[in-house]
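With one protein chain removed, the remaining protein chains of the complex are shown where they sit.
We just call them A and B in the order they show up, numbering each chain from 1.
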Amino acid sequence: MNDMRQFERDVKMTNTKITARSVNVHYGDTHAIKDVDVDIADKTVTAFIGPSGCGKSTFLRCLNRMNDTIDICRVTGLINLDGKDINHKSVDPVQLRAQVGMVFQKPNPFPKSIYDNIAYGPRIHGLARSKADLDVIVEKSLRRGAIWEEVKDRLDQPGTGLSGGQQQRLCIARAVATEPEVLLMDEPCSALDPIATAQVEELIDELRQEYSVVIVTHSMQQAARVSQKTAFFHLGHLVEFNDTDQIFTNPQDSRTESYITGKIG
Amino acid sequence: MTDFTTGAGVPRNTTSTELVAASLKRRRRKQSRLQWIGLGAISVAFLMLFILVSSLISTGWQAFTQTHVTLEVYVDPEEIPVDRLPRGGFDDALAASLGKMVPGVDMSDRKTARAVESILSNGAQFSLRDMVVADPDLIGQTITMKVPVSDPYDQLNKGLIERETPEENRRVKNNEIAWFDALVAQGAISKPFNLALFKNADSRFPEQAGLKGALVGSFWALLTCFLIAFPLGIGSAIYLEEFAPKNKLSDFIEVNINNLAAVPSVVFGLLALAVFIGWFGLPRSAPFVGGLTLALMTMPTIIIATRAALKAVPPSIREAALGLGASRQQVVFQHVLPLAMPGVLTGTIIGLAQALGETAPLLLIGMNAFITSAASSPFDSATALPTQIFIWADSPERGFVSRTSAAILVLLGFLVIMNAIAIYLRQKFERKW
Partner (left out) sequence: MTTLPFLLLILAVIVGYVLNRVAAKTIRDGGNRLHSMTSYHGMFSALLILVPVLTFILLWLVLRGPVIDGMVMGGLPDGVLVDLDSGGVQLVLAEIKSVSRGQVFGTPEDWKIAAADRFVILHQRADWLLIAAVAAISLLLMGFARSRVTADFRARQGVEGIVSGLMIFCSTVAIFTTIGIIVSLTYETFRFLEAVPLTDFLFGVNWEPQIPLREDQIAAEGAFGWLPVFLGTIVITVVALVVAVPIGLFSAIYLNEFAPRKLRSVVKPVLEILAGVPTVVYGFFAILVVAPAIRSLGQSIGLDVAPNTALAAGGVMGIMLIPFISSFADDALSAVPQTLRDGALGLGATRGEMMTTVLFPAALPGIVGGVLLAVSRAIGETMIVVMAAGLIAKLTINPLDSVTTVTVQIVTLLIGDTSFDNPKTLAAFALGMMLFLVTLMINIFALRIVRKYREAYD
């Protein structure tokens, strides 16, 4: 198995976006992530699956150093983005997060207008030189978020007034507006109904054209539908990482098999 | 491990990465400016508290001692005959003994005699009188007694009157300083702890003014306040939290309580003045009326705290007791209330601490009267600690400045103790469900 992984890594090396090696995360006394190695490819959807509490979200939050905001959290190991160590002293998490955007479990539009929600990132990062620039960015982002048609006539209304699915697509559009290279999604559909979920999944598939997308999901069906690569986490270990087809049709590890056949919940 | 340099080449959106990088320094600066302003704001608040406390201590600590002079008093039967007690020339006896200690004064000159006599506190003659009345055998004997000096000399001794000040701007003249220095040289001057501050009630003379009346008045008022507000507050809170149907009336009561908690205290004073004193004819200046008024103000605090404490008791305990066949009242009084008691007591103590410092309503019901004896019942006229502070702060005599500060320190001392008890209760009995 090891040989196979090695082989695959070499093949895909040309477009690897993020490389993680021996990553460990401690929450106080809890050892949440144990020695995880993973490579995340560009322009691909990578899904992290696993039972609750397996550490998949924690690991995701390492990729843009969101764990820095939690006092008791300690991250060790190497995570490289385009070959540069993101945990290095010289790297500003602010800049990192502009490059690695994030969408959260619960839609969290700011209590501002739809326009201001999208313009938030470009404004703080100074990406727009003029109001016209900003208008262009907002429209482009909303289009990429597949929500433009629904909101173009009410950009000045609060983002909190949208439905759940619209709010989540708004949040995706907001993340896209800062022109990230990687988009992290932490169970983006868990708070949504099936129709909204389908819309968001469709959107994720489109985003793959331009970004490297990492999605944490609870639902194996969702992983199967949207991702090309899948990583299975269990009790803080990365048990198996492979092409999604492989994971679901031919799992190498017995734990993966138990999980996808429903024996571990 | 394999070397994993990326071959992806130049990142796609170089420009935005550069823009972000370019903005970083400015944004970091902005954030640290915000942090510094915040830290500055906190420092200002701390500085103010520091100035407040240090100014109180620096002016107040002097009032905890009082300059005394030790006299050898000959109780002259001519001046103080047994048959005229309690009247008699006690002041002359004191003056005569003082005259012997002060060099170079002609005590037969009435003006000089009066000036010398004014070294002593006005209260000294009454101390002597009380001693003699208690034991008439002292007449004809020479007794040694320690009496307080009057305020200007007390200030001189404490260095509050600068000797360098030009004589015409100084309350103690050069010759008077010489007299005092002579007394110091004879070792007659001492500066013991100022017991009078706690043993005496108010007085027009700073050196005799004490807090006893105010402490007793505050005690009666707080006792009344507690006896009324505690049961009413708890009863009300239990009803609203555990039994009241959720309807318009209970909503109205709730809004009412929240608003009452924010009504200015002086309005409660007006209520007390119009209703308790004007309509019910209760006595003015009485701690009972003060306590009644404070109770109305404290009740919302107690209600709010009690409800929070009751809310914190998990429903599982109620359900368990109800399941065993207890009535709802039994559940509340036997299970829920005892568990909520630490929270209730904490809230009550904090409410009482607020009541102890409350001044305005007490002024309106006349608890700022000048009363020279401590109240013996809650219906007697009295002052309270905060109103006493107000009276003294308003008094022109220099000696009252440090007494005001001292009274404030005493008040703050009580508040610190009460809050410490509340914090102790909270921490000792705090439960995580």
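Here, a residue touches a chain if its C-beta (ideal position, glycine included) is under 8 Å from a C-beta of that chain, and two chains touch if they have at least 3 such contacts.
This one's a predicted model, so the numbers in the text were calculated from it and none came from an experiment.
Undergrad: Sort by label and list the shown chains the missing chain touches.
TA: Taken over the complete structure, the missing chain's partners among displayed chains are A, B.
Undergrad: Among B:A196, B:A353 or B:L425, which residue is in contact with the omitted chain in the full complex?
TA: The single option touching the absent chain is B:A353.
Undergrad: Sort through B:A22, B:I37 or B:I57 and give me the one touching the missing partner chain.
TA: B:I37
Undergrad: Can you work out which residue in B:Q62, B:T348 or B:N368 touches the chain that's missing from view?
TA: The missing chain is touched by B:N368.
Undergrad: Touch as defined at the start, partner being the missing chain; which of B:A115, B:L223, B:L273 or B:I421 qualifies?
TA: Reading the full complex, the residue touching the unseen chain is B:L273.
Undergrad: Can you list where subunit A touches the absent chain?
TA: On the side of subunit A, residues 64, 66, 69, 71, 94-98, 101-104, 106, 108-112, 120-121, 124-125, 171, 174-175, 178 touch the unshown chain.
Undergrad: For subunit B, which residues reach the chain that was dropped from this view?
TA: 20, 27-28, 30-32, 34-35, 37-42, 44-46, 48-49, 51-52, 55-56, 59, 231-236, 238-240, 243-244, 250, 252-253, 255-260, 262-271, 273-275, 278-282, 296, 299-300, 303, 327, 329, 353-354, 356-360, 363-364, 368, 386-387, 389-390, 393-394, 401, 404-405, 408, 411-412, 415, 419
Everything below uses one rule, namely that only the chains that are shown with their structure count from here on.
Undergrad: Based only on mean CA positions, could you tell me how far subunit A sits from subunit B in angstrom?
TA: 60
Undergrad: Would you pull the subunit A residues touching subunit B in the complex into a rising list?
TA: That would be residues 6, 9-10, 13-17, 19, 21, 39, 42, 80, 82-83, 92, 94-95, 98-99, 124-127, 178-179, 181, 210 of subunit A.
Undergrad: Inside the complex, what are the residues of subunit B that reach subunit A?
TA: Those in contact with subunit A are residues 1-2, 4-8, 11-13, 16-17, 19-24, 27-28.
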